[in-house]
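Please read the structure below before turning to the comments.
A single protein chain has been removed from this complex, and every other one stays in its place.
Going in written order, the chains are labelled A, B and C, and every chain counts its residues from 1.
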Amino acid sequence: MLRARFSVPLDQAALELSESTEEDLALLLADLWGSRAHARMLGETGLIPLRSAQRIDRELARLEVAAARQVVRLDPVLEDVHMNVETLLGKRIGKDAARLHTGRSRNDQVATDLVVWLREALLDLEGAALDVADALIASARAPHGQGSVPGWTHLQPAQRVRWAQILGTHALRFVRDANRLCRIRETLQECPLGSGALAGSSLPLDRERTAHLLGFQRPSLSSMDSVADRDAMVETLGALALLAVHESGLAEELVLGSMPEIQRVRLADAFVTSSSLMPHKRNPDLAELLRGEAGPAIGRLTAHLALLKGLPLAYNRDLQIGKPLLFDGVDRALRSLRVLAPMVATAEFHVPPPLATADASTESVEIVDGLVLQGVPFREAHSRVGSLVARLARDGRSLRDLSPSRWRKEFPELPHSFRLPTAQEAPDRRTTAGGSGRESIVALLREIDRRSRELRRGARTERRRLIACHELLERPIRRNLRRRR
Amino acid sequence: MLRARFSVPLDQAALELSESTEEDLALLLADLWGSRAHARMLGETGLIPLRSAQRIDRELARLEVAAARQVVRLDPVLEDVHMNVETLLGKRIGKDAARLHTGRSRNDQVATDLVVWLREALLDLEGAALDVADALIASARAPHGQGSVPGWTHLQPAQRVRWAQILGTHALRFVRDANRLCRIRETLQECPLGSGALAGSSLPLDRERTAHLLGFQRPSLSSMDSVADRDAMVETLGALALLAVHESGLAEELVLGSMPEIQRVRLADAFVTSSSLMPHKRNPDLAELLRGEAGPAIGRLTAHLALLKGLPLAYNRDLQIGKPLLFDGVDRALRSLRVLAPMVATAEFHVPPPLATADASTESVEIVDGLVLQGVPFREAHSRVGSLVARLARDGRSLRDLSPSRWRKEFPELPHSFRLPTAQEAPDRRTTAGGSGRESIVALLREIDRRSRELRRGARTERRRLIACHELLERPIRRNLRRRR
Amino acid sequence: MLRARFSVPLDQAALELSESTEEDLALLLADLWGSRAHARMLGETGLIPLRSAQRIDRELARLEVAAARQVVRLDPVLEDVHMNVETLLGKRIGKDAARLHTGRSRNDQVATDLVVWLREALLDLEGAALDVADALIASARAPHGQGSVPGWTHLQPAQRVRWAQILGTHALRFVRDANRLCRIRETLQECPLGSGALAGSSLPLDRERTAHLLGFQRPSLSSMDSVADRDAMVETLGALALLAVHESGLAEELVLGSMPEIQRVRLADAFVTSSSLMPHKRNPDLAELLRGEAGPAIGRLTAHLALLKGLPLAYNRDLQIGKPLLFDGVDRALRSLRVLAPMVATAEFHVPPPLATADASTESVEIVDGLVLQGVPFREAHSRVGSLVARLARDGRSLRDLSPSRWRKEFPELPHSFRLPTAQEAPDRRTTAGGSGRESIVALLREIDRRSRELRRGARTERRRLIACHELLERPIRRNLRRRR
Partner (left out) sequence: MLRARFSVPLDQAALELSESTEEDLALLLADLWGSRAHARMLGETGLIPLRSAQRIDRELARLEVAAARQVVRLDPVLEDVHMNVETLLGKRIGKDAARLHTGRSRNDQVATDLVVWLREALLDLEGAALDVADALIASARAPHGQGSVPGWTHLQPAQRVRWAQILGTHALRFVRDANRLCRIRETLQECPLGSGALAGSSLPLDRERTAHLLGFQRPSLSSMDSVADRDAMVETLGALALLAVHESGLAEELVLGSMPEIQRVRLADAFVTSSSLMPHKRNPDLAELLRGEAGPAIGRLTAHLALLKGLPLAYNRDLQIGKPLLFDGVDRALRSLRVLAPMVATAEFHVPPPLATADASTESVEIVDGLVLQGVPFREAHSRVGSLVARLARDGRSLRDLSPSRWRKEFPELPHSFRLPTAQEAPDRRTTAGGSGRESIVALLREIDRRSRELRRGARTERRRLIACHELLERPIRRNLRRRR
């Protein structure tokens, strides 16, 4: 219907490559909101007859209900959600539908749909990321959070830490992720609608009005930017890639911890699978999938950036390819987080049996620090303890195997009161702020919790605000020529 | 049905994250071929009763017909295509279905499906890439191929070349792409089936037999490799990324050439669109989409490589995430090529009006070379012509604007016979092999054509061979205990 | 010197792979600041003798001077900047140097160095991005900014816009980039120093003190997070990738605009090159390089994300590989911006000669809007103008070629006063906020300017604050046991 300029239809293979109805379904509700706001403004300003505006709005409201019930199907021949909506409208109300696109282009329309959609997607993602953080905090505060395990650096036993710190540290990452998503959402304050194809409009549109009806602070600053800008999409894919990397790190620890060799984690039965061949298997498939999801999350970010490389202003059709990247990215992230939260919540975190090798002498730093407190220069203390460990290792022994007399011989500087902490005591020896000691961990969990609750509060307020904006559409449409600019 | 080990079902969100039925539909025919070959071998070797094998085979053959007619639906609750097929089978033939998975694991099964599927996908891709090459060659040989246009380096007019060389050069790339895909296909000679979960089987399976029935040269060398290896998938995504980059380069030239400022290309109406707002528009949307497709093609390759990073042997569930990357990659590549071929075939390639600026003095090298032939050192000749162009530029003139007397004054060394070639003559001045001259171009097109036909011949032969292998399944199954190993 | 645990040195090839002295040179000043703060705190708290602290500080201050003069060389055999500094120190002050590493690990040391370094790098980047924005604004406000050119969508003439809007829109992107970098910098408020290897320390370190001396608000919350977190590095690479993509878009427009076919842009001679073979060439090489830099910028982001995928807590050596990615990324971004700013400032922006084809009928929307204002439904108006353009196109004509009588015949609804705007008038017809009209553009440039100045002000304040923190190190070190915690 846009091809009055041509005498032949689009090539069939070309239509199949270019139509976007499958992915566009995600945009349907956003598109309807945008069209209702636009029609209302057109009616109020007298750019279309009031009656037309009212009819259009009534029908679009009906479509919104159908869309919310997921019973609307888009026809690929009509290429995209926008032409589908206009065509459905035309079937119901006839010629009035031909007035809806007044002063609008698909370029500003799709930009508006995307930002309206993204705003809600970010709210969902923030919540899902915080659910994971909360599940981690809850586990950290549960009794098993007090267990002392060898903390790993280089995947080697380093020093004893509590599960609570490990889980809290992961929680901190997810709170950072939620905060990052929130910061992106806060940039979405400018409404592209009314930017036209690239240059605005010579019709006296009221952009302030549509911006307000759609829950934005103001119209966008440059019409050329509005139709070309995909920064927020890239930023979202970036935040999701980092989030997926955080998930992959936690998932890796769950996979490793589930190894019978390591025995630090026991995932609940509802989150493990068996093998089609080996009936004894207890596979952490879900954790593996969460680890792997980082691959496509990185790929989608790469894809979108490469897509944008070298594009001149303003709109270019290449941009369409970014849509499914964003929709898939959000969808996979939500699915992943919604598995990770209950998987963490139901997992058991164990204290594994002690290891008897010198490489696992997690007490070595305690001795070094003990010597330092007696005035031995750090490097000398480090070197002497290192040599001792090496000698013990040759006999397959560790620091814990030393007799008191051997102690005295090796390190005469140490006071008589010096003794190695037990596994359970060891984390509390580190009393520095942010360290493995009990107080630091309580403070850590309290702070994460505070941040999480603050983010949730902000998200809740925003959701209410958006609902209130949408409810403005329920008011009757009235001619208001002052709105005309 | 594999969860005898557990007392609870898989978590619902976990099922939604982990099930792969949507993408697996692509594997259905490959899976059925693999299962028929496996069942036949089990029957022949007596590992399952002959009757069971025959019943299984009959039912799978029926499913093949249904699958070819695209009427099979996969149930997400059954997680993947493999359990769907086994369950459908069970509904039809009861307990015999429980024997099909004898001596097999999903790990070797999915590896086999993938390689069977990929082999055919590569054949399709080779053909589609060659179709583009052939369309380019045809255009190069058509009358408009003889047109002389300023060849660009740095998007600046450099030297005159014929359209035939530009189009032939693009064709050369697509032939290289087809060749690259063919080389990958040729590595797919080893059948993973019979590798079990990772270690082979203690049952006397006849791997040679299933390999033969599935059209492979031999069973794979290491069962651990068979279930973990995704090299061919990555290589395919790599070849498709490079192919997409080649498409993007050609697409960019079509987009640029279509600019009214440049006027070198006129795409057919069936491959352009208009605007929802601006009725005069004639947008090369399809070429833009083809340019943009390079983004996700690169992203999928990145995604798969990142996915594999750091995975230990043997099978890990992360690998599942590679499947949709491959399927999407092949699907988008085929769709793109199938638009590009007719778009090229129907495009007109024009000789644009001459440009009058000094920057467009594409004859400058002719003068330099003329001086060199008279013994002037190259750098000196280059420098003198450069200075002249600079002086002309200040007056807004180009080399063509010089009078004969000015010639003689500037370059007294040039023989009287020297004259600048016309635009149409210029490409033929370059007589070196591979250059812009007529003979070189004829040779170029002939050679591309030869390579294209050779690749097509190979692909045809391979298709016939595969069909013949599949037809072996139509023979009756007979016990053949010698097959037992 | 850390290998007391082993009897053999590191393998030579292994040393070559693992040493990082080349890239670490970037960290030298940050490392010295961190070590001075640490030594001061150790002296103040009595963890090392006051005299030792003073000697260490004096020598490190000398090294700072040498480092600022770029005369320090790092020895690859000592593997990294940290061991180099400690070794240099030992050569000058002997055994006291062995006390510097008390209560510290390379893990928290490198994390601290990175964040200290990154904070300043971000300030530099913000400034360089704003320099480009300012150059664009200046050009937009210059006389050539008033020129009216066909705005492109799909690289086809769409509607007339002013250069000022094009340049302002690009400026808006770079201001957004600077803002994004600033937001990352604002997250760098927590000091990792004192986190030890992963668990903090059992020595009574004063982390508040070192945080303060290094210009941070507070010590980090979790020692495990401190040594493992690379979020800010990834975010920076993400912001730089998007920045590079913005540069590539502007560069593409400069490359295209420089084509003799298009003639919209004239780059200054200082930013173009010629050819080694073709003396007439005027190549926009620098713009091409700026376009191409997006490739590695995307690659570095991909690389860092893939690097982090699947890493468990806490420190893993893989993290080292992120350092050169960050340093190269910042270096290439600064170099690029420092070319782009003067290239834009010295470029001329032209009004190209008018195009006579129907595809360039940038006035078509004016007629559609004129009809809409007379009550014609938008789709009908769009379709009628489209058909007319198609008919004109067949004769090689455009809308501007129509006689007044033809006007009346085609569109009797249009009032007698209706006339097509001239090229120079056309942008001003669009009066909507953010559109191509003069007022909107003035507002746009004013707003960008305001944002740019605000960001610069914030950066200046921050630089002063950091200098003041560093100057605290010039005060004498005094024992202050209350600092001991």
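As a working rule, a contact is a pair of C-beta atoms (placed from the backbone, for glycine too) under 8 Å apart; a residue touches a chain by one contact, two chains touch by 3 or more.
Because the structure is predicted, anything quoted here is derived from the model rather than measured.
**Q** Which one, A:T45, A:S139, A:Q159 or A:S248, makes contact with the chain that was left out?
**A** A:Q159
**Q** One chain isn't shown here. Among C:A14, C:A61 or C:V442, which residue touches it?
**A** Touches the omitted chain: C:A14.
**Q** For the chain that's not shown, point to the residue among B:G310, B:P352 or B:G458 touching it.
**A** Reading the full complex, the residue touching the unseen chain is B:G310.
**Q** Contact with the hidden chain only, please: which chain B residues?
**A** Per the touch rule, chain B residues meeting the hidden chain are 1-7, 47, 95-103, 107, 151-155, 158-161, 165-166, 168-170, 172-173, 176, 180, 183, 194-205, 207-208, 219-229, 231, 234-235, 238, 241-242, 245, 248-249, 251-253, 256, 291, 294-295, 298, 301-302, 305-306, 308-317, 365-366, 369, 372-373, 377-380, 382-387, 389-390, 393, 427, 429-437, 440, 443-444, 447-448, 485.
**Q** Go through chain A and note every residue touching the omitted chain.
**A** 153-159, 255-256, 258-263, 274-285, 288, 302, 305-306, 309-310, 352, 355, 357-362, 364-365, 368, 382-383, 385-386, 389, 398-399
**Q** Using the document's contact rule, name the residues of chain C that touch the chain not shown here.
**A** Contacting residues on chain C, toward the hidden partner: 2-11, 13-14, 16-18, 82, 101, 104-107, 109, 196-197, 268-283, 285-286, 288-308, 316-321, 325, 335-336, 338-339, 342-343.
The working rule: only the chains that are shown with their structure count from here on.
**Q** What is the chain whose Cα centroid lies farthest from the Cα centroid of chain C?
**A** Between chain C and every other chain, the largest centroid distance is to B.
**Q** Please tell me the distance, in whole Å, between the geometric centres of chain A and chain B computed from their C-alpha atoms.
**A** One centre to the other, that is 33 Å.
**Q** With chain centres defined as C-alpha means, what is the inter-centre distance between chain B and chain C in Å?
**A** 35
**Q** Round to the nearest whole Å and give the separation of the Cα centres of chain A and chain C.
**A** Centres of chain A and chain C (C-alpha means) sit 23 Å apart.
**Q** Quick check on chain A: which residues sit in contact with 2+ other chains?
**A** 2-7, 101, 107, 196-197, 291, 294-295, 298, 301-302, 305-306, 308, 316-317
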